[in-house]
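For this depiction, one protein chain was excluded, whereas all remaining protein chains were kept in their positions.
Let's look at subunit A:
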Amino acid sequence: MTSITRTGSARGTSTRTRRRPIRPNLVATHVVLAIGLVLFAFPFYWLVVMATSSTSDIFSFPPRLIPGPEFFNNFGQVLANTTFVQAFFNSIWLTALTATIQLFLASLAGYVFAKRRFPGRDRLFGLVLVTLVLPTGVALVPSYQIYAGLGWLNSFWPLIIPSAVSAFGVFWMRQAAVSAVPDEVIDAAAIDGAGFLRTYWTVVLPMIRPSLVALGIFQIMWTWNDYLWPLLVLGNPAQYTLPIAIQQLKGNYGNVDYSVVMAGTLVATLPLIALFLALRRTVLDNVAGSAVKG
């Protein structure tokens, strides 16, 4: 950046450049970033304010803009009226399990579609892609019927099996394998005597790690936030996942105690935030990496 400025000032004839002026584009960048930060962070901040105030405080004027003392009171009501703790546990293991299976199967399929040659490969991949364009709503009732026929209603199977591998996951991992794994490396592994699974595990997987992490975050978010499908197939409050538990706070005829709902939502959001913070370097590396390769 410095060298660019020097080049720029060398071209200019004025001596004023020695004072290292505040570059307008840098100021503009920071202003835009600051506005963006406020825009993106404010809803979360507001969530914190709502979760720690009473509903009446939220709606009074002027509105309360700093967090209040009501969080434990609100969260106490969440615990009293829902199966929150059980649901939190259910969401954690279900999300971890589906993400693990999805990452394994999608990366394996993606690698095969990208690097292995077999008759009909591209057509098969096309078929997989076609399923991407089907809206989920269309599949809802037929899927329900299938799982009802299998006798899997009121169990976790209908949440695990359909998300074991998705068309999007396969597509994502195939693109990652195409761009990140050179054919030469695979050939070299073959010459060294590595078999199919060994090549996948020790050669391909480490090379597509950033994409794996990104897909993992997507999958975790999807499972964590999914509401409608679990609502339909789970039949026992002890099986409920977090979104359903939080929805239990919505009273008869649509009455909502906002601050109580927000207290539940805040706690339900924390694992995702913690996860993103822990993995942000890998994710950002991946974004930057893709941009360069782009």
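The criterion applied here is as follows: a contact is a pair of C-beta atoms (placed from the backbone, for glycine too) under 8 Å apart; a residue touches a chain by one contact, two chains touch by 3 or more; residues count from 1.
The rule is simple: contacts and distances are computed from a predicted model.
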Handout entry: Undisplayed chain, where the name is taken from the UniProt record, one of "Ferredoxin reductase", "Tetratricopeptide repeat protein", "Extracellular solute-binding protein" or "histidine kinase"
Key = "Extracellular solute-binding protein"
Exercise for the section: Using the definition of touch stated at the top, determine which of A:F84, A:F156 or A:W224 touches the missing chain. Expected result: A:F156
Handout entry: Selected residue (touches chain absent from view) among A:S179, A:N225 or A:Q248
Key = A:Q248
Completion exercise
Against the hidden chain, subunit A presents residues 54-56, 58-61, 81, 93-94, 97, 100-101, 104, 140-141, 144-145, 148-149, 151-157, 160, 197-198, 201-202, 228, 231-232, 235-239, 244, 247-258
